[in-house]
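Missing here is one protein chain; the remaining ones are kept as they sit in the complex.
On to chain A.
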Amino acid sequence: MLIELGQYIPGTSSIHHLDPRSKLLGLLLYGIALLAAPTGMAASLTGATILPVIILAGLAPAFIWRQLRPLIVFLLIIFIFQVAFTPGEVMAAVGPVRITREGLNYGLLALARVFFLVLAAAVLMATTDPLALADGLERLLRPGQRLGLPAGELALMLTLALRFVPTLLEEAERIMRAQVARGATFQGNQIKNLMPLVIPLFVSAFRRAEGLAEAMEARAYRGGQGRTRMRELHFRAADYIFLLLAGLLAAGSAYYRLRFGS
């Protein structure tokens, strides 16, 4: 069984080659820009700046659609609620439901924020090796170490999860076959049908965790203190340009809100 975590699509585009820290910071700035945008139209235009990134990354429209499809119903519900229940200047009425100008604006605003933020996160995941992502996260959180934030431990937890998800999936499959051979059925949606799988899987996961802790200790692990990393991260010219653009977007959006927003 081959299940890869996340939706990373290896590639050699300029977006793939950006430092993971730039991409994480870029996502943060993009999120700020989306939240700062005061109107539905402004948020949509702000959000649309992800399009050149998607094109540069060479991501297929089909892939984007697959990422967003589970979200469509949720987005529609948000939109309809905002449109239907915001009081204000009535533009049209469908039976008892009044559609207001404000409602349309807020509906579009909420829709654009969620839609584009999820889209940007999907692009980040698709263009960044999960290991590089964990590394980038650790480097970004490192200044917080002095305040007691366990940056190294968090990154290690992330890589351990990446390492063990496939192992546990293999194990789940093995347990399932063993239980089926003993007459268990895994049909139906009841939780109790899953017990013969879940309990042995948990027991084995805990046993593994114990062995793993021992092996890590034997290899001189003693927490994040004094640890160095093999992988080094480097900012290149493209990273500075990318961050500058993302910074301008956030600043522009914030300025627009202060100047024209309510």
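In this section, a contact is a pair of C-beta atoms (placed from the backbone, for glycine too) under 8 Å apart; a residue touches a chain by one contact, two chains touch by 3 or more; residues count from 1.
The rule is short, and it goes like this: contacts and distances are computed from a predicted model.
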Chain excluded from display, named as in UniProt, from "Energy-coupling factor transporter ATP-binding protein EcfA1", "NADH-quinone oxidoreductase subunit K", "Cell division protein FtsA" or "Thiosulfate oxidation carrier protein SoxY": "Energy-coupling factor transporter ATP-binding protein EcfA1"
Listed residues A:R69, A:R182 or A:R219, member touching the removed chain: A:R219
Residues from chain A at the interface with the omitted partner, ascending: 130-131, 159-160, 162-163, 166-167, 170, 208, 211-212, 214-222, 226-232
